[in-house]
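What you see is the complex with one protein chain gone and the rest in place.
Now for chain A:
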């Protein structure tokens, strides 16, 4: 082999092995770090893995938020109006966290059926129901439209009670 060919061979071998390592690492990292989404109805059906990081979501159930008097521990119930999921968390809740509003929690489902959240994400959705939850309801054999309407009704009512209107000040 001429030195030039040898050099080319090295370049190609180097490229191929680097790419292989990169793809392998990437796939490994992806497998280890993807978070699947589950709604309360899927968790109640036993579809969600226990003690593995997942995302769960639904609406915060009316009157379910309970705060510890001494610490920043908080418990609340996430519902999709079919099933409920008890969530506990320690820390600061996001600005948009409110009863009747959509919420997504990231954490692990415990053996006792409760959910230990490491992160709570709240987002105002005009339908009140996060789209993932509606899809999960549909997959579980429910008609999401009915529950969406219910979520919207509860959400609107709570919002009117909860958020002080500008004119009140």
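Throughout what follows, a residue touches a chain if its C-beta (ideal position, glycine included) is under 8 Å from a C-beta of that chain, and two chains touch if they have at least 3 such contacts; residues count from 1.
Heads up, the rule we're going with is that contacts and distances are computed from a predicted model.
Remark: of the listed names "Transporter substrate-binding domain-containing protein", "Heme lyase NrfEFG subunit NrfE", "Enoyl-CoA hydratase/isomerase family protein" or "NADH-quinone oxidoreductase subunit F", the one matching the undisplayed chain in UniProt is "Heme lyase NrfEFG subunit NrfE". Of the listed positions A:9, A:50 or A:92, the one in contact with the omitted chain in the full complex is A:92. Residue-level contact of chain A with the missing chain is found at 4, 7, 10, 15, 18-19, 22, 25-26, 29-30, 32-37, 53, 55, 67, 69-72, 90-93, 95-97, 106, 123-124, 132, 135, 163-166, 169.
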